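Structure incoming, see below.
Removed: one protein chain of the complex. Kept in place: all other protein chains.
Chain IDs A and B follow the sequence of writing; residue 1 opens each chain.
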Amino acid sequence: MEAIAQGIREAAKKLLSQGAVDCVIGFAQGTVPMRDYPYFAYTPEEADNLTWSRFCCNNLSNFLVRREMGEAGKVAIVAQGCVSRNIVGLIKENQITREQVHIIGVASPGMVDRGKVQALFPLKTITEVTEDGEDLVVKGKDFEERVPTKKVLRQNCYTCVQRNPVIVDEMIGEESEATHGGNIDKVAAPWEKLMPEERWEAFSESIKDCIRCYACRDACPLCYCHVCFVDEARPQWCGKTQDEADVATFHILRAFHCAGRCTDCGACESACPVGIKMRGFTSKIEKDIRELYGYAPGMDLEEEPPLSVYKPNDPQEFIK
Amino acid sequence: MYARRRFAVLKNLLEYVGIEPGRLHFSWISSAEATKFQETVIEVTDAVKALGPAKHMIKDIRKVA
Partner (left out) sequence: MAEKILAKDQLDQFLGKLAEGREVFAPQDVEGKVAWAPLEAAADLLWDFSNSDMSPKDYFFPQTECMMRFVNKADDEMGMIMQAEPELNTPRALINMRPCDAKAFQVLDLIFMQDEMTDDFYWRDKREKSLLVGLACNDPCPTCFCTSVGCGPHHETGLDVLLVDLGDKLLVKAVSDKAAELLAELPEAEQADLDQAAELKKAAEDMVEANVGVATDQLEGREVMELYEAALWPRVAESCLNCGTCTYCCPTCHCFDIQDEVQGDEGRRVRNWDNCMSWLFTVHGTGHNPRGSKTHRVRQRFMHKFKYIPDKRGGEIGCVGCGRCVQLCPVNIDVRSVVNDMNA
């Protein structure tokens, strides 16, 4: 992993010193364990702060549309599979052009789910987590333990089928062949097997801790609307209270707005301060998009987005 | 025709999170099909009545908080 980080730093330095880009968007080491953070390097010296690890849980493509500094210039961005798929999506949705981004590609190692690591040490304060080969070394005040990284990856990383970037300008390190052993068709839409009443219970249980901070929305590269529907005031589509109906309205509609666009990058779940697992319901939409329209978002720059086209023989049993 | 795709996904999503099947209806009705419109409305209201009052996504402002 350190070799990749070194490769990223070198690539970034080269691009910045040549003036090929204004800024390199990557990750830097965070001040708390397992939280490396989006970092913007503007000079070759700043590029020394770049890193790469299994703690890089934000989707950097988000910042291609949310950045306020130097918006006109060309930027380089570190992108693994899912991030590159979102870049494709942003290009297709006319938010950026291909020429504006230089993609520094990396194969995703699979990112760590902080919540899973914390759950192994209930109520304990974790002071440091480092990667050591295939293990994490987790330290607290009175303990130090090794945890196999494979056991604590984010759920979406197990079922990822695209760890390598789909578009790339330069690749750092080797492409990766293996998946992490999951099969999305077996785990997507986990509540389908339940009865309607049980489904509502499962859904409602999954969002019960929501504090409506909207970190899931704000961490998502698909949610670039200048005014989100929950922030519309005239008319106000969605109530502001903690009433279950208001909270559920937010989650259902946000998920639906991502239909046919979500790359299952997991940034929403990683950002959530209360550990809500949105993939419980977003995976249903992605499954439908795959099954009904044979589409996987962000794999191809040319393919038309599934909800912007139709075929005469699209399924319509539900229409009377 | 675009709407057909969006409705398909929306209907599946709502039923997936526990809105009862039968509460959501979709129909193609032209402005010239008054009879079909009338029949469909009757069908829909009957189906929804049979299900009884909605149980979810109901906000009651009389409740505390």
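What we mean here is this: contacts are C-beta pairs under 8 Å (C-beta built on N, C-alpha and C of every residue); 3 or more make two chains touch, one makes a residue touch a chain.
For clarity, every value in this text was computed on a predicted model and none was experimentally measured.
Visitor: Using the whole complex, pick out the displayed chains that touch the missing one.
Guide: A, B
Visitor: If I consider the whole complex, including the chain that's not displayed, which of A:R35, A:H102, A:H257 or A:R290 touches that chain?
Guide: With A:R35, A:H102, A:H257 or A:R290 as choices, the missing chain is touched by A:R35.
Visitor: For the chain left out of this view, which of A:A219, A:A248, A:C262 or A:A296 touches it?
Guide: The single option touching the absent chain is A:A219.
Visitor: Across the whole complex, list the residues on subunit B that are touched by the chain not included here.
Guide: 59-62, 64-65
Visitor: Suppose we count only contacts with the excluded chain; which residues of subunit A make the list?
Guide: The missing chain touches subunit A at positions 30-32, 35-40, 58, 62-63, 66-69, 119, 122-123, 125, 127, 141, 211-215, 217-219, 227, 231, 233, 239-243, 270-275.
We take it that only the chains that are shown with their structure count from here on.
Visitor: When the C-alpha atoms of subunit A and subunit B are each averaged to a single point, how far apart are the two points in Å?
Guide: Chain centroid spacing, subunit A to subunit B, equals 33 Å.
Visitor: If we count contacts the way the header does, which residues on subunit B are in touch with subunit A in the complex?
Guide: So the residues of subunit B touching subunit A come out as 1-2, 4-21, 25-28, 40, 43, 55-59, 63, 65.
Visitor: Which of the residues in subunit A end up touching subunit B in this complex?
Guide: Against subunit B, the touching part of subunit A is residues 189, 191-192, 196-204, 239, 241-243, 245-246, 248-249, 252, 255-256, 259-260, 281, 284-285, 288-289, 292-293, 306-310, 312, 314-316, 318-320.
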